[in-house]
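One protein chain omitted, others in place.
Residue numbering begins at 1 within each chain, and the chains themselves are lettered A, B and C in the order written.
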Amino acid sequence: GGTTKDSADNSGAAAQTGASADPNAKLKEGLKIAFLPKQLNNPYTDVEVGGGKVAAGELKGEYKLVGPNDASASSQVSYINTLIQQQQDVIGIAANDPNAVCPSLNQARQAGIKIVAFDSDASKDCRDVFINQATTQGIGESLVKMASELAGGSGEIAILSATPNATNQNAWIEVMKTELAKPENAKLKLVKTAYGNDDDQKSFQEAQGLLQSYPNLKVIVSPTTVGIAAASRYVSSSNYKGKVAITGLGLPNQMREYVKDGTVKKFALWNPADIGYLAAYAGAALASGQISGQQGEKFKAGKLGEYTVGAAGEIVLGPPTEFTAENIDQFNF
Amino acid sequence: MTATATAPRHLLSGLVKVRELGIILALVLLVGYTAASNPRFLSGQSIRDILLNTAILAVMAAGQAVVVITRNIDLSVGSVLGLSAFTVATMMSDNPGLPMVVAILVGLAVGGAAGVLNGVLVRYGRVPALVVTLGTLYMFRGVTYSWAGGQQVNADELPRHFLTFANDAVLGIPWLVLIALVVVGGVALLMRNYRVGRELYAMGSSPQAAELAGIKVARNLLGAFILSGALAGLAGVLFAARFGTVDAAAGTGLELNVVAAVVVGGVAVFGGSGTVWGAGLGALLLTVIGSSLTVLDINQFWQQAIVGALIILAICADRLVAVRIARSLRKKDSHV
Amino acid sequence: MSDLARGGKQKDNAVLEVRRRLATWDSIIVLLTVFVLVVASFSVTNFGTSRNFTFMILDLLPIVLVALPMTFIIVTGEIDLSVASTLGLASSIMGYLWNQGLSIESIIPICVVVGAVLGAINGFLVTGLGLPSLAVTIGTLALYRGLAFVVLGDGAVADFPFTYTGWVTGTIGDGPVPNVLVLILVLAAIFGVILHATPFGRSLFAIGANAQAAHFSGIRVARTKFWLYVVSGAVAGLVGVLWTLRYSSARADNGAGLELAVVAAVLLGGVSIFGGKGSLPGVLAGVVLLAALQNALRLQDVSGQALNIVTGALLVLSVLLPNIATSIRTTWQRRKLRRAATV
């Protein structure tokens, strides 16, 4: 009898954050706040951490941005190690793999660094709080709702996701499947989930493949900014334009062209800059002892107002915004 | 003498044709099977998509084939494509009035300059091509990243004529495909029928002998790298026009596809043999494999595995043909 | 030549020999590595700490282990680009079997064997069918990675026992020496002795420099290469296990892109891509040099992009500089001779 899944003790050395919170503690100045997104040089990411930079400025902290060029967990670990060596106060991380970054994050916590996961969560026991852009349930529901409207209530739909491993994507897809199983959506048929790996070209080709394989396809739902842009671009330049609708989560700046030329009627997103902004404030609150990550603790996040820590250390930003031809010009990100 | 010489000549040239015939056969089988299970695979839009997707790979494969024939390799093509695509996209978004020709020339120039660096290091620095181009793969990508940062040039920033170039057609053939055809055909002709082409084959077949034969090895080698670089640069322009969105990561990892296309197309990695047509067909085969797997609705997770297996099969088939040719030679020579 | 004269000449030769050895690339790279380590320890804050040392060792662990058999393979004039995919497939299988409830003690050897089998497939294609290794392993690079996704799909398996994950990231007696360093040193010593001080090692150089002559000398060229691929696969399988344990995460995309880093390190270590030349100390120095530079530059907040440029430049310079030195020396010698002749 060796060590098996059932007999294993994999508690690890989860860091103990015994300190109790003092809601009235003063926000510290000069905090070293580092952001480690999934990948650098990704427009969505840039907007996100841009919000963090603004917040760090307001907090009179030192802002730092590091990250890999590839969206891999192993490169993130090297960066976490470097940040530990540099003795940062707060690390904001969008985890490429919830578990792979865990041992390093726990080492960071042992070294007194506060961990704020944002956008894509790390495992619960190795971060202090998680900034959730919207509830998983909420996003899944709104994606199905948009798809149903665009399909006119019945027909074939397909999903164009990011990488097969993306945690947040898979969680949303799960919710979508549950939604689609409900009687009111019985006439909608999910024919395929394709993966564009958040790579522009691959997403482009996957979109082509979907349209070829499913001649009756009515809607492509792409809950990733890379995917929705690529799919829209393909459809707008092909003779599928007008026959197939695209929706999902996208950046208004990238989508403006396709909304204007009619390829895309409607898509959604939260304001990514607010995620980074909120993450920085949550980090500062943690580092200053205002909160410790327990449910029910409250803190102020600058212009966004007051937030409450939810179950399992989750802080939800708010509901996503829907963009249409009417309102898209009001947004610039 | 002449009588005995002409008969094997037909036999030989016949066999040589078989080499490319193998790929064509594979293509026909694959297309046939896919079309049988989904007729839309042969629809106009679908064929157009496949050809458009092949074009970029084929242009790069033509350059790569030339370099590989000289017993070298150019792994930096993916990074060169990225650099050129970003340069051209930035330039076009800043100066929307520039005509397409300028974009193409700038792309060629950027790639050509990269090729000069590779060629000079290989020839005058006497550094093996694999080392040089692995190094410049990192360096060119690094340069693009440092320059672009997180910037991305989006479709809405690019001038319309630049974007429509990819889809516009003359006589029903999209520009992109036309360019690829001209490039592959031109390079193939150069390699087959012109002195410099044969010299490149000779250099790959035996580098020392090429020096001794008084071939202008330095000039030719530099030329080969410049050609490969320039074509990768051209591919960058086509990439930007086709995909409309360009960031610093454009073309990452493409080098392996290009090398795979060349190898599948029957160009020997040890230089000296293979054709540019073959490389072009290799690019087409790889693209068709990718498309048909998607169309056949093969599980996403199986797709990559199947691509790998097919690449290996193609190499095996090519090897089989080569062994056949060698055996027929041996038989012909024997006195027994 | 009298015996006396020969004796005298040989002593001269010995001196020359030592000087020649010192001037070879692998000794230069060893010295350069030591130099970089010393300079970085003094000038980069937090570089010289024991914790950073541990981080660095963990970062170079997969590269150095895969580089050992890769050195052998490149010395024989072949290449194995499928190692990173083998690593990924081993990791996937590890996760799959763990989910099936197998014990980790039996999973680890299974993964190593799977790696060996994957290596044997490469070996068969290269030696049995006589296909070029560059082409074959580009094919299996795609194939094995694809299979990794087939096995584990989009999932990740994470709940590995802490006794094992902790061992990989831990240090001996909580001191400054990481556990895995022992593994690295033992394996490196074994591979080093085999390459440089055994008949087998000699035969590898002969195969790389002229396979036909090696065949005529009674060396079993095909069989030797075949087993090298098996070993390379087995080591990649083992590294797949270590990778999974280090990140406590079995995923199909583990280690993607590692092959180029390994090849870069091996070439930086002075191994000729054409085969027949190279040394293991050089390769170890190459790996450490790359890891140390990256680590130090990251601590200095140099961006990943600039790291790319440094890596690439280093790779090219590693071959370029010795060549330039040689050509300067010969030109200078010729000039001297010419001048002597005209006087």
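By definition in this document, contacts are C-beta pairs under 8 Å (C-beta built on N, C-alpha and C of every residue); 3 or more make two chains touch, one makes a residue touch a chain.
Methods note: contacts and distances are computed from a predicted model.
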Hidden chain of the complex, named as in its UniProt record, picked from "Cobalt ECF transporter T component CbiQ", "Heme exporter protein C", "Ribose import ATP-binding protein RbsA" or "Hydrogenase assembly protein HupF": "Ribose import ATP-binding protein RbsA"
Shown chains touched by the chain that is not drawn here: B, C
Hidden-chain contact residue, picked from the options B:A202, B:A248 or B:A305: B:A202
Listed residues C:S27, C:N210, C:Q300 or C:N323, member touching the removed chain: C:N210
Contact partner of the left-out chain, one of C:P62, C:P178 or C:G276: C:G276
Missing-partner contacts on subunit B, residue numbers: 1-2, 4-5, 8-9, 12, 193-195, 198-199, 201-202, 204-206, 208-216, 268, 271-273, 326, 329-336
Touching residues (missing chain, whole complex) on subunit C: 13, 16-17, 20, 193, 197-199, 201-203, 205-206, 209-210, 212-220, 276-277, 334, 337-338, 341
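The rule is short, and it goes like this: only the chains that are shown with their structure count from here on.
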Topology of the chain contact graph, where touching chains are joined (line, ring, star, complete, other): complete
Distance from the mean Cα position of subunit B to that of subunit A, given in whole angstrom: 38
Where subunit B and subunit C are represented by their mean Cα positions, the distance between them in whole Å: 30
For subunit B, residues contacting two or more additional chains: 145, 248, 300-301
For subunit C, residues contacting two or more additional chains: 149, 153-154, 257, 303-305, 308
Touching residues (chain side subunit B, partner subunit A) in the complex: 38, 40-41, 43, 45-46, 49, 53, 145, 148-152, 154-156, 163, 166-167, 243-245, 247-250, 290-291, 294-295, 297, 300-301
Subunit A - residues contacting subunit C, complex: 1-6, 8-13, 40, 64, 66-70, 72-75, 77-79, 81-82, 84-87, 97-103, 123, 163-165, 170, 195
Contact footprint of subunit B on subunit C as seen in their complex: 125, 129-132, 134-136, 138-147, 149-150, 153-154, 257, 260, 263-264, 267, 272-274, 303-316, 318-320, 323-324
